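Note that this complex is displayed minus one protein chain, with the remaining chains in position.
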Amino acid sequence: MSEILKSEQSASSVKHLELEATPSPAYLDSDELILNMGPQHPSTHGVLRVILKLDGEKVMGTECVIGYLHRGVEKIAEHRTYAMFNPYVDRMDYVAAVSNGLGYCEAVEKLLNIEAPPRAQHIRVILAELNRLASHMLWLGTHALDIGAITPLFYTFRDREEILKIFEKYCGARLTTHAFRIGGCLYETYEGFEDECRNFVKFVRPKIDEYETLLTTNRIWVERTKGVGYISGDDCKAMGVTGPVLRASGVKWDIRKAQPYSGYQNFDFDIPVGTNGDTYDRYLVRIAEMRQSLRIIEQAVEKLPEGPVMAKVPKVVKPAVGEVYHGIESPKGELGYFIVSDGSTQPYRIRVRPPSFVNLQALDMMVRGALVADVVAVIGTIDIVLGEVDR
Amino acid sequence: MPQNYIPIFLFMLVALAIPVVTLVIAKAVRPDNPHATKLMPYECGIDPVDTARARYTVRFYIVAILFVVFDVETIFLFPWAVQFKMLGWFGFVEMMVFLAILVVGYVWIWKKGALEWV
Amino acid sequence: MPQWLQSVVDYVTKSNNTPGWYADPVASAIWALIYIILIFTGVSIAVIAMNWLERKILAHMQVRLGPMRVGPHGLLQPIADALKLLIKEDIMPDQADKVVFWLAPVTIVITAFTVYIVIPFGPTHAVTDMNIGLLFMLGVSSIGVLGIIMAGWASNSHYPLMGSLRSSAQMVSYEIAMGMAVVSAVLMTSFKGGGNFFRQIYGTGGASVGTLSMIGIVRAQEAQQTWFLFKFFPLGLIAFFIFAVAMVAETNRAPFDLPEAESELVAGFHTEYSGFRWSLFFLAEYAAMIAVSSIAVTLWLGGWMRPFASLHGPNVEIPNYWSGGAIDLAFALVPALTFFVLALFAFIGTVRMPKHRAFRVQTIGLAGFALALGFIGLVLLEPHVRDRVQDIFWFSLKVAVFMYMYIWYRGTFPRYRFDQLMHLGWKFMIPTGIAVLILTAALGLGS
């Protein structure tokens, strides 16, 4: 019973914000200010619009207005074949395109009831983890920039460049890679791929320490992030928040461990977990995740098996009538694809379960009663990509 | 030394001339294509919901009042500091009493929560 | 020869570091005018240089190159930017209060520059010597807040309003702490060693007194043979620290750049400003940065005094050149050497320029720059010039250190949140300021 009561309370907290100013106590009688943050704002990470109801600097409530980047990805999917839709998913979370592609290919493979060959799975893991690193680096840079530290941005972009170089060498594209195909990978690894991955791991380990020197013990950074944007583990579950945000709140849950896919069960890595559920812990969790990703890459490169990179799959796939849901751990959280097949070459319906979209919903809960500057910090710490929120 | 103050007026004249002259020059050379959307107040690309001339939170006024109180007291310290040696012990004790009153007031506003922002 | 002309001639020919030329009103006015022109040119050049240096230094901290295209190593970039801003459309929102909107940048620029009136770049290098110099400085810098509020209010838009309110709250809060630190410096002027000297100049007679004159404050440090930074260690240091933090807050620079917190308030109080009006805010900001750094240098770092000013070393006689203490002589060479080193860097840069037709103009430009720096170095070797200018050199060098710190802060620190900033100002800086003041007074009684 108390469970219901609790969730009902949190449900009311995400209620639509009334735009009319509410009368406040007479002794502190100031007008409530309605402030638009975004879509043309430096730190809403794209075209997010947040309407803030302010009392001075204090946030009384927020409402997110999204959809500025809505392209109807799900509608497009219904008019493309399975293979043709593959590049579109890269455009959702464009900073983690490899993860998107991995999730999509795996979902379709599941629908076809096939599996990618082991070598392809390893390559997928390597690229997906590199992409996780790239995504976290971009997050770190922009998040630090939101809080006012401008330098980490350039450091992380410098190092992310190395990852993009590997992508470029592997599949010719840097950002929207379209690296995977249904049934495996289109390309065999290039000459020296393993060495480059190994060198990258060696190169980037001290760089992560470098970011930490700039921020982890920086007094202002700690003051700005500790206790800011708190969300409890239970609230995370109720709000469907996943990924590093959930783990920072103390819930040890990572789909790579809970429901391993693409051979993640073969690798030895830890799930970093925070305790306080605040912005600082989310920062620490992501930093630790970067180190874990390096571990996975190292192992995957060492264990990289020989063999084909592509399963026997027809050019135009035609799954049986049926539906599957497949969720993977993207850098932002649980990225799920719900695919309904009607037996034709085109999906009947593809539903993308975007982590950014669901996580963004918790923004209001996290910033109520905080200050304007915290809103920026929390938007940064949720790590949203508007391409994925709006799809 | 009144002549030491003459340069101030000269200086302020020049200081005034700089922005005025540059603004006038800029006005002469810059283009001017006003448009209704350009002239709108900036609100991240959205039409503002309400006016910006509303009453703002009272916190800022508290800060303003506290500033006036403390800054005026600081002004009293300047002549004392200059004459400190001449005033000797007497001046020191006097000023300590003054500062004690100031500190009591300071502690009071702290306890009262006027220094808490949220 | 009329008396005022005589004093002008005296001033040129003698470098005896006496402020006697202030005695005659006409001479005073003429010299003030010359210094006004010098200061405005100097500050403008300094702002341009600072703009370029900030972008370059920040860029190198952030593993990138910064401006490279306009002029060799982007040296002409600030000028290009200024020209661009001049011919940029200037938009005034139609709901803005036109007069106040126009007045705001003008006010800020005037206040930012007016502070320079009281800054002594050398014992004789000042527009004027006011007996209430410090008070004047504090008063003028308070008016800067007014300009920011005017800008925010006149824009009639939310972001500027919030920015300006934040800014004013921040500036007034740190002004109190700043005042406390300044008073303790004023207290120090009246202590041991300063007494006789002031009796001579200002003729107050009797007991020794302190001074609010900026020149007087440096003189006091000269007489006490110490920078106030080291006076009553660590009291002077703490007072200086309070001032150094407060001055960053006063100039709205990182990590206290909340009024224009880009990631929250877009551009803060000058969001609605564009074109040259906007650049006036930046001119004022940089001018103010240099001004407050100059004040810090004057109050705590011995102003124009070179390091170890009390040591002169054994006398040496060099015919046709200069004679005096060996240490004096060594330090006198530093300004010229500095410029030679700069010229050397520019020269190395010239040599390393790509040998390609497209870079020819740039290479020639950089070589010219190297030559100019070298020439300045040579001129500084000339005894007369050197004697008159080395004060300015040491002063500028100290200010430059502050400027570098400003850039460094910006490169390393995240931004404070507003409540944390107010917390720091009211609950840490002000009590510390009062404590330092009381302790300084108590220690001063004994000295």
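Letters A, B and C name the chains as they come in the text, with residue numbers starting at 1 for each one.
Assume a residue touches a chain if its C-beta (ideal position, glycine included) is under 8 Å from a C-beta of that chain, and two chains touch if they have at least 3 such contacts.
Basically, contacts and distances are computed from a predicted model.
Remark: of the listed names "Amino acid/amide ABC transporter ATP-binding protein 1, HAAT family", "NADH-quinone oxidoreductase subunit C", "Autoinducer 2 import system permease protein LsrC" or "Dissimilatory-type sulfite reductase subunit beta", the one matching the undisplayed chain in UniProt is "NADH-quinone oxidoreductase subunit C". Although it is not drawn here, the omitted chain touches the following shown chains in the complete assembly: A.
Contact with the undisplayed chain is limited, among A:G172, A:G192, A:G307 or A:G343, to A:G343. Residue-wise, the contact with the chain that is not shown comes from A:E334, picked out of A:D55, A:E106 or A:E334. Think of the hidden chain as still there; on subunit A it touches residues 3-4, 7-8, 10-16, 66-67, 70, 72, 74-76, 78-79, 110-114, 237-241, 251, 253, 258-259, 312-314, 317-325, 327, 334, 336, 338, 340, 342-344, 348-349, 351, 353, 357-358, 361, 390-391.
We adopt the following convention: only the chains that are shown with their structure count from here on.
The interface carrying the most C-beta pairs in contact is the one between chains B-C.
Between subunit B and subunit C, the centres computed from C-alpha atoms are 20 Å apart. Note: centroid distance subunit A to subunit C, computed from Cα atoms, is 47 Å. In terms of their C-alpha centroids, the spacing between subunit A and subunit B amounts to 45 Å. Residue positions 158-159, 266, 418-419 of subunit C are each in touch with at least two other chains.
The set of subunit B residues touching two or more other chains comprises 43-44, 48, 56, 59-60, 117-118. On the subunit A side of its complex with subunit B, the touching residues are 19, 21, 28-31, 33-41, 49, 51, 55-58, 369, 371.
Within the complex formed with subunit A, the residues of subunit B that make contact are 43-46, 48-50, 54-60, 117-118. Contacts from subunit C toward subunit B in the complex involve residues 22-25, 28-29, 32-33, 35-37, 40, 85-96, 102, 105-106, 109-110, 113-114, 116-117, 127-131, 134-135, 155-161, 165, 168-169, 172-173, 175-176, 179-180, 183-184, 186-187, 189-191, 195, 206-212, 266, 271-272, 275-277, 280, 418-419, 422-423, 426-427, 430-431, 434, 437-438, 441-442, 444-445.
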